[in-house]
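A single protein chain has been omitted; all remaining protein chains appear in their positions.
Right, subunit A next:
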Amino acid sequence: MVGDQKSSGRADNLVRPIETRYALSGEVRIAYQVVGQGSFDLVFVPGFISNLDLHWEDEGYTRLLRRLSAFSRLILFDKRGTGLSDRVDVHHLPSLETRMDDVRAVMDAVGSGRAALLGASEGAPLAMLFAATYPERTRALALYGGYAHFHKWVMPPERLNAFIVTAETAWGTGATLPNFAPGRVDDAHFTQWWARFERLSASPTAAAALARMNAEIDIRGVLAAISAPTLLIHRRNDARVDPDASRFLARKIPNARLVEIPGRDHPIWTGDVDRVADLIEEFLTGERAVAGAERVLAALLVTRIYDTARLGDRMWSERSEHFHDTWPTLVARHGGRCADMHGEMMISRFDGPGRALRCAAALRDAAQQIGVASAQGAHVGEIESRGAPAGLTGRVTIQLAAHAGRGEILASRLVADLAVGSGLHFVDRGRVDIDELEEPLALVLAMSEQHLEPACRPKTRATEPACLTTRESEVVSLIADGKSNAAIAAELRLSEHTVKRHVANILLKLDLPSRAAAAAFSIRHAGPDGP
């Protein structure tokens, strides 16, 4: 179910393939893409390695690029020797100046006389060098997680050697991920993507050579020559680049402003991508970003497996897999949707707190039967109606689950207040400080002995086929035939947009999490004339 949602989200974002072209820089061809229709140009200078095609296969990267290209004409490229650009002799890698010239070549190819530059990580020194060299072509400079001197702010020589050994011996396995995004190492999907990202962005030898070359970066001398308005963004606990690096830049670049934001994952497309995009948008357009997504009130439940150290790896792995398999069934049975997995954290969403807590109780029992212990958190708040609940409500719920003890269902007081009259019972658990919340959050513990589990299954779900309109029934049976929205649109002579609306309404009415679930529903309820 999680997979379904992720892939459909990606399909929505990727309406069409992005065209890749090549600009000639000297004798080397530099791959680039242009997206967006904004009135000014924004060149994204990527960090260590990149691959233009692969970026669009990661949810966070796609989100970042979509956000940036909504207000600019966004120009993306792979540095020479990386991604889709020409390979170069790894023993004679290009200098920072040569790579900077690649930016100019790409700008010339797309007819960009003047552009704002967004430099991320190793892309930041490159963007700074460009701004100092070509002030007339630099509209503004946005630098994320940047630095002016590698050894001072990224890693000292001895740690660099260890990093290079890892890169050379385990390149392509995702082994470098903990160096960049420790918060994502438990995310199997992302780890796989990262391993591909390594393989498709650079060869092992090139990666090691690039790392050695980046280690020579020291552009402290050019900072005073940067005249473009500059925004610096740095995550306070950045795992790769010390935030002092940006504080130094803020002091040395004449027209710079630094914004420090929470977070530790370093890649610009991980963590709270929207926060970064908001800051860049406001800086470059002078206007605050308007949240485009629709927000809805929802109850979130985060379930984790509690303290498994005593089980041993193998048994733990089997049991946790079993529990993960059980999770979607129980969530669906209680009218919820599996929203996301964050490592061991399973996140589900419900329309109301009562259902979330009943599901929590069922999950706890299931865990016990499987032979593991659960710990859960529940909270209510606004989340984006589409995609995984990535906002504050989600983060608070995750922290509640982290605070919950063995077998506990820890909820915010708000959940208890909203569940008045539901027959659920709670005991007070004081208050806890939560990151990002200004005041401590009042907590309750949901009690099971007071008939948390209803005597019979809640009959609140409107899952009778009769509640669908004739048109919706047609659409659902075509979904069951495995047809895409485009194919359904053609068959019913509707626009694809209308079909999308129908599908959304169907999922809402039947309270189903995905197209696959709608197809299964259709097959279960198929009468002589379909559902």
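General observations
Following the convention adopted for this analysis, contacts are C-beta pairs under 8 Å (C-beta built on N, C-alpha and C of every residue); 3 or more make two chains touch, one makes a residue touch a chain; residues count from 1.
Heads up, the rule we're going with is that contacts and distances are computed from a predicted model.
Note on the omitted subunit: UniProt lists it as "Nuclear transport factor 2 family protein", one of the names in "Nuclear transport factor 2 family protein", "ATPase", "ABC transporter permease" or "Nitrite/sulfite reductase". Contact with the chain that does not appear here is found for just one residue of A:R63, A:R99 or A:R139, A:R139.
Here one chain is not drawn; of A:Q37, A:Q192 or A:Q368, the residue touching it is A:Q37. Here one chain is not drawn; of A:G26, A:G113, A:P135 or A:G405, the residue touching it is A:G113.
Although one chain is hidden here, its contacts on subunit A can still be listed: residues 16, 21, 34, 36-41, 69-71, 108-114, 139, 286, 290.
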